[in-house]
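Heads up, one of the protein chains got dropped from this complex, but the rest are sitting where they should.
So, chain A:
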Amino acid sequence: MRLEASGKVRTILTWSALAAAVAVPVAAAAASPLLAWRDPVYILGGFAGIAAMALLLVQPLLAGELLPGLSARRGRLVHRWTGALLVVFVVAHVAALWVTSPPDVVDALLFASPTPFSVWGVVAMWAVFASALLAALRHRLRLRPRSWRRAHTVLAAVIVAGSVAHALLIEGTMETWSKAALCALVLAATVAVVMVRMRPRQFPSWSGRKGTGGIVRVFIVLRKKNPTASD
């Protein structure tokens, strides 16, 4: 059938685009001349940060069920494990930098660093930890679904805004344009998914639909159902 075929094409295209969005900046960073003058631990720390940034693109896509071929249930499970991996990468990033230059990391953690990007990074780090903790204790805390969604969305917004500012201000191994492109994609995916998830009741079709749509479709739905875009 034609419809089925176009679905397959969309699946392949979406996953290829995601793979490229992640692989290009990582490959560009791997070609950085700065690597020649860095110890393995420092290189590891840098790439842990880049990998964490890549996961920030995957997270909203999973949360918004925008990745085709994954059921809502499966997507949520992957989202949870990706979140855990994000915590691991952030810890590895900070730990490796600590080994490379302890006083610089201490300054950053105490918000006494001369570099403005450290503040953004540390804020995003705490938001990642808070988000993970909240997710782990969600049922024990007996959070109402609505409170949970709000808290998680706010933390996600802080993580994304903080990480993007952190990455853009750094002069490091990431290549400028591929870094900017990855940051733009992370922002776009997060904004698109947050806009939809903040108003779940106005989009009953959203929660039940299969993950075959794109961000463009989200905006179309938004405009159709909420022409004034206000509460």
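Going forward, contacts are C-beta pairs under 8 Å (C-beta built on N, C-alpha and C of every residue); 3 or more make two chains touch, one makes a residue touch a chain; residues count from 1.
The definition used in the following text is that contacts and distances are computed from a predicted model.
Engineer: As a check of understanding, state which of "ATPase component", "Manganese transporter", "TldD/PmbA family protein" or "Twin-arginine translocation pathway signal" is the UniProt name of the chain not shown.
Structural biologist: "Twin-arginine translocation pathway signal"
Engineer: Tell me, which residues in chain A touch the chain that this view leaves out?
Structural biologist: Given the touch definition above, chain A has residues 34, 36-39, 42, 97, 100-101, 103-104, 107, 112-115, 117-118, 169-172 touching the missing chain.
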